[in-house]
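Sharing a structure below in structure tokens format, with a few things to ask.
So, chain A:
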Amino acid sequence: MIVCLTMAMTLSVSLASAAPLDAFKGKQGTVDIAGGTAHIPVMKEAAKRIMTVNPGIRISIAGGGSGVGVQQGGEGLVQIGNTGRALSSDEVAKYGLVSFAFAIDGVAVVINPANGVNALTAAQVKDIYAGKITNWKELGGEDRAISLYTRDEASGTREVFAKKLLAKGDVAPSANVVPSNGAMKTAVAQDPGAIGYVGIGHIDSTVKAPTMDGMTPSQENAANGTYTITRKLYMNTKGEPAGVVKDFIDYVFTPEGAEIIRASGYIPVAK
Partner candidate 1 sequence: MMTDTMHTEHDSGATASPDMTSGTACSAECGSLSDDSALPQSVAARLCDLNVFFGKRQVLNDISFEAHNHAVTVLIGRSGSGKSTLLRTFNRLNECFAGCRTTGHAQVLLEGTLTDIHTSFPEPAALRTRVGMVFQTPDVLPVSIRRNMTLPLQHALGLTPPVIAVRVERALRDAGLWDEVCDRLDAPAETLSGGQQQRLCLARSLAMRPAMLLLDEPTASLDNVSSRTIEALLGQLKDRYPVIMVSHSLGQALRLADRLVLMGSGRILRCWDRQNGLPDMETLELMLEETACCE
Partner candidate 2 sequence: MSRPATYFVRTAVWGAALIVPLALAALTGVLVTRGAGALDANLFFGGVPALQAMTGRIPVWDGIWPACAGTLSLLGLTMLLALGPGIGCGIYLATSTASRAKAVLGFAVDLLAGIPSIVMGLFGFTMLLMLRRTIAPNAGASLLLAACCLALLVLPVLVSTTRAALESLPRQLHLTGAAMGLGKWQTLRHILLPSSARGILGGILLAAGRAAEDTAVIMLTGAVANAGLPAGIFSRFEALPFTIFYRSSQYRDALELEQGFATTLVLLVLSLSLLAGASKLQRTLEQRWQGIRDDD
């Protein structure tokens, strides 16, 4: 089914709007991309379309987290380093990175679908992560210990979560650390006592996102501003981009790129 869908998409693209991809005709070059895991679906779909039109361009995509994006982009190991957070002034100064925000993603707390709790407040989440609330029954759920899941230090999702929801509050050292949005989803989907957080684009039926201070986490709400725990997704280059790297970034900002971003579950941002 998915195959049909992707094939149909590729087909419609090549028929309807071949124009944005014209920029790559006859060009050669390599684009190495690394960093934020949330960016990967967008990067992958864009790369796939570009390389289908022009196999002379080689694009490689690696994850690793926002930290990797800064580090490898800054060191010049990759041409585009993705981050799920704005760069600090230190990072800009040290590496001379130029940022391109291309999408908005919400970050939402997720729990196991079997969990009866449907609403949480930021204060509660803060206490849960600090280890002050340790059982779901204190929140109106069943009698079950809460297992905490958080992301690794390199995660942009973690930064947004820590800044906007925890207000820089502590995370109990007993919290499990998982290395990606996907691993977070797997863990929460399996563990009935779990609480974690993912980009809204990753939410599906295997996990449940309770309302946060009354706000319903969804991409629409993130777009129209009623859900405030959001972040931007950035592509960063060392210095102003040139050549196929510039073409790639430009492509993400075309209407076709916006379509890819929307299909990946994010809200496109104009350049």
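Selection rule: all candidates are chains of the complex that A comes from, given by their letters.
Note that in this section a contact is a pair of C-beta atoms (placed from the backbone, for glycine too) under 8 Å apart; a residue touches a chain by one contact, two chains touch by 3 or more; residues count from 1.
All figures in this text were calculated on a predicted structure; none of them were measured in a lab.
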Fill in the blank from the handout: Candidates 1 or 2 all belong to the complex; chain A touches number 2
Handout entry: Residues on chain A engaged by candidate 2 in the complex (per definition of touch)
Key = 2-3, 6-7, 30, 32, 34, 37, 40-41, 44, 47-48, 51-52, 55, 58-63, 75-78, 178-183, 186, 202, 204
